[in-house]
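With one protein chain withheld, the remaining protein chains of the complex are depicted in position.
The chains carry the letters A, B and C, assigned in the order they are written, with residues numbered from 1 in each.
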Amino acid sequence: MAGNSFGTLFKLTTFGESHGPAIGGIVDGCPAGITLDLVAVQKELQRRKPGQSAISTLRNEEDQVEFLSGIFEGQTTGTPIGFIIKNKDARSNDYDALKEVYRPGHADFTYSAKYGIRDHRGGGRSSARETACRVVAGAIAKQWLAQKGIQITAFVSQVLHVSMPLIDQPLSPDKIEASIVRCPNEAVAQKMIEIIEKARDEGDSLGGVITCVCSGIQPGIGEPVFDKLNAVLAHAMFSINAVKGFEIGDGFATTLRKGSENNDSIRNGKETNHDGGIQGGISNGKDVFFRVAFKPTSTIAKAQETHNVHGEKVTLEAKGRHDPCVLPRAVPIVEAMSAMVLMDMILIQNSTQA
Amino acid sequence: MAGNSFGTLFKLTTFGESHGPAIGGIVDGCPAGITLDLVAVQKELQRRKPGQSAISTLRNEEDQVEFLSGIFEGQTTGTPIGFIIKNKDARSNDYDALKEVYRPGHADFTYSAKYGIRDHRGGGRSSARETACRVVAGAIAKQWLAQKGIQITAFVSQVLHVSMPLIDQPLSPDKIEASIVRCPNEAVAQKMIEIIEKARDEGDSLGGVITCVCSGIQPGIGEPVFDKLNAVLAHAMFSINAVKGFEIGDGFATTLRKGSENNDSIRNGKETNHDGGIQGGISNGKDVFFRVAFKPTSTIAKAQETHNVHGEKVTLEAKGRHDPCVLPRAVPIVEAMSAMVLMDMILIQNSTQA
Amino acid sequence: MAGNSFGTLFKLTTFGESHGPAIGGIVDGCPAGITLDLVAVQKELQRRKPGQSAISTLRNEEDQVEFLSGIFEGQTTGTPIGFIIKNKDARSNDYDALKEVYRPGHADFTYSAKYGIRDHRGGGRSSARETACRVVAGAIAKQWLAQKGIQITAFVSQVLHVSMPLIDQPLSPDKIEASIVRCPNEAVAQKMIEIIEKARDEGDSLGGVITCVCSGIQPGIGEPVFDKLNAVLAHAMFSINAVKGFEIGDGFATTLRKGSENNDSIRNGKETNHDGGIQGGISNGKDVFFRVAFKPTSTIAKAQETHNVHGEKVTLEAKGRHDPCVLPRAVPIVEAMSAMVLMDMILIQNSTQA
Partner (left out) sequence: MAGNSFGTLFKLTTFGESHGPAIGGIVDGCPAGITLDLVAVQKELQRRKPGQSAISTLRNEEDQVEFLSGIFEGQTTGTPIGFIIKNKDARSNDYDALKEVYRPGHADFTYSAKYGIRDHRGGGRSSARETACRVVAGAIAKQWLAQKGIQITAFVSQVLHVSMPLIDQPLSPDKIEASIVRCPNEAVAQKMIEIIEKARDEGDSLGGVITCVCSGIQPGIGEPVFDKLNAVLAHAMFSINAVKGFEIGDGFATTLRKGSENNDSIRNGKETNHDGGIQGGISNGKDVFFRVAFKPTSTIAKAQETHNVHGEKVTLEAKGRHDPCVLPRAVPIVEAMSAMVLMDMILIQNSTQA
């Protein structure tokens, strides 16, 4: 339990620093006999990779996954799926100046405090680069879930003060992917892009909210009392870098309603779903949806006051290549973590049904 | 992994339905040699127990904990601490009318869907009665943490639209306990009580927000990457009944700031703590604080439309004895779960320091 | 992970010292909808209980299990099954003399070394009394397994130098139970009883071997590579007090054959089963059988030299009421642990089959 594994039956364990030779992972517990579309797995990685659009970092990682085991003649064998992604565009020298500086908002000081030693190159283990491995595992889970009729679709619903109105029509994954900011509402997406470009030009960064909708989940998924479906989803989302808030269903907004206004009626196609498809921690068959708040990226080009390892005040001007807004690239990560949670909890539920 | 255990090294496993003979639990992994103040444990249970004030349910449970093992001559022995709390005021008959009805907002339908069988009396396992066991385990953790200088203080910061202004002075646990609504701001507490009484008289219920502040945590607690301190806290909070939202530090509000405004400087007494004492999932020595959103209690006296087990529409008028607002009683539960998380993660960190 | 839980999906957690108010446990992960025969559960406890025959200890525990949750109208509900067994005939005073003495072969010194504190009454947590809780959980597992056609039958195959010849006919559970030493061969059983009575009269104790046969297990059970079925069975058996050896199939005897003599042919009714029904850690459909070595009980009436807590040499003459040979009473414990392992591993296998 040093925190680098996620899941019980479908379990991902990852390794790797942003500037070492490679990152990678092991997916254990994937059922045998699944025909994997490896091109689709790589496509998910492209959705997360840096340098994919004008509003993304210029760091250009190829992010090519290499599978080393667990797949034979195109099918999963039930044995662990090992994979690596080599770090190709790792300019460690960019970070030499940071060896003795604790960057504001980053994990530099906390890793030093925890371990007494720190790989300072690009955040080391605390870099969001690690999430590429989650996208690989999530892409496998997604394919398995899709065969069960379960779709997971996330999108950027807010950047700074620009937010989407509530959705009253089916989500279109194509529309989301057509937008470089991954917001399905074109007018809103345009405004988001404008403020992101402005922040980039100012050497600043922006946060926002990703909304995720999971449809097609049968009733009965989730384990009371401590491993409620919402609890495990919350755990999953807060394991993503920069996440500061999570709400299931109507979340904080439910606190502004009375019980008589907020209670969902049960099993009726047209009724409300304030609870987000989960009651008592168990899915009820309706869409499971939730919102995830990301703080603005900590790395900015603007000068900032901070401290160094000697406790002295220093001024930091970052020189690396960074995203002004990580949310578009975080969309596949949110989907990946959701997929892993759902697959794992469905496998657990399955165990008692055979 | 059927979800009734929480923690890795300091681990609670619970059992019990609201209307069976008893609920109880086992605390495994408590270090030996701790002198336990069992009166203080019972006091924590009093803070959670029903019927404690005018704005609480009339169900009057004595909630007397009986320890069965793991304590010898006043000290923990390192062996598992087993305990039970007998259910004394369980009027099962109150629930006979609910045998075939799925109550809105409750887990009645989802438990039936999951298990194909359901103890319908008072919510059975899904009842918040189960959380009494968490308070016992949390009270033990709190005593251990207090010896390390760690204080955990939660309070009600919002009920419906009534909310507390931001705090700029040290929290007073005594002031919180002096208020039946467990809000340290007297004027705000008075307004909260008024709207809760009004809701009760209308047969309705209210939700709100509990804020929790953990101070005295050394830097270095939390396990990257999947078991970040905030991720495990989120998991813990969402395991509590009726929780719909969680935010660490400034949470969703961080999305409305730019990076240059939101980044905390590091290790400086006077500086901001937007991140809530955690960076990269690891504590930085500042206060860890978070907010937990509770939806309004699902059980209300007002008539509601719902469905029964045969899929027919029925009108439900609840007759049980329920809280118009659970938040005051949820304060010790939030503290208990926080204490368990912190103790567990500190033990994990300790393992590598010896 | 303080060692008081066993299993992954079907999981038992236990608590309790031999001389506290009660011992007990929680079975988590039992599938819902199983009609439990609670009389059969109690019968298994009678098989383990002290004082059941002339060759057993005189300590007379009633060992009545009380179920507190997880069973509703005779069926499991899928929620945790909590239970307690009260300690009724606990004469703590018998142990006052042992407060400062480390009994040879017992865990007195090691518990003191580990925890710095020790409940000296009757071995406290290290007493075999704790295994009663395993029998309860195992009895539940046995009923579930029986519905799948799986039978688990253990018996005493050796006491000191008296051992049974190899079996070439179906085991008869009735014959085993008809023998107070739980050996199905009447002539051998008679000799065993004689040497046990002799040891008792001499104030001494005897060890021996229990053989266990599990039939009806479908091929495919067991998780490579670390959680091989034989590895988890070995773990389970060595968790029982006084166990010093374990062998699967022909065990140590296989080392005395060449590969050409020892290899089993596959899937042929009449062929050898030297491997004990497991290859590569996975069941092959044949009987899974194994042997478990128990050292002679550590507690004897004969005078022994030992040390006390001050490091002084002292002479110990035990006065408690003890078994001259624990093997007959350990038979249901071996079966219970086997049943828990099999049920858990079948649930894990099921998870990928639905």
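Of note:
The definition used in the following text is that a residue touches a chain if its C-beta (ideal position, glycine included) is under 8 Å from a C-beta of that chain, and two chains touch if they have at least 3 such contacts.
None of the values given here were measured: they were computed from a predicted structure.
Shown chains touched by the hidden chain across the complete assembly: A, B, C. The chain that is not drawn here is touched, among residues A:Gly16, A:Gly105 or A:Pro328, by A:Gly16.
What chain B contributes to its contact with the hidden chain is residues 1, 8-9, 29, 31-32, 78-79, 224, 347-348, 350-354. By the touch definition given at the top, chain A reaches the unshown chain through residues 1-5, 8-9, 11, 13-17, 20-26, 28-30, 32-33, 66, 68-70, 72, 75-82, 84, 114-119, 124-125. Residues of chain C in touch with the missing chain: 1-6, 8-9, 14, 102, 104-111, 113-115, 125-126, 130, 158, 160-161, 199, 204-209, 218-228, 230-239, 241, 243-252, 254-268, 274-276, 278-285, 293-300, 302, 304-307, 311, 348-349.
By definition in this document, only the chains that are shown with their structure count from here on.
If you average the Cα atoms of chain B and of chain C, the two centres end up 39 Å apart. Taking each chain's centre as the mean of its C-alpha atoms, chain A lies 46 Å from chain C.
One finds 27 Å separating the Cα centroids of chain A and chain B. Residue positions of chain C touching 2 or more other chains: 1, 8-9, 29, 32, 78-79.
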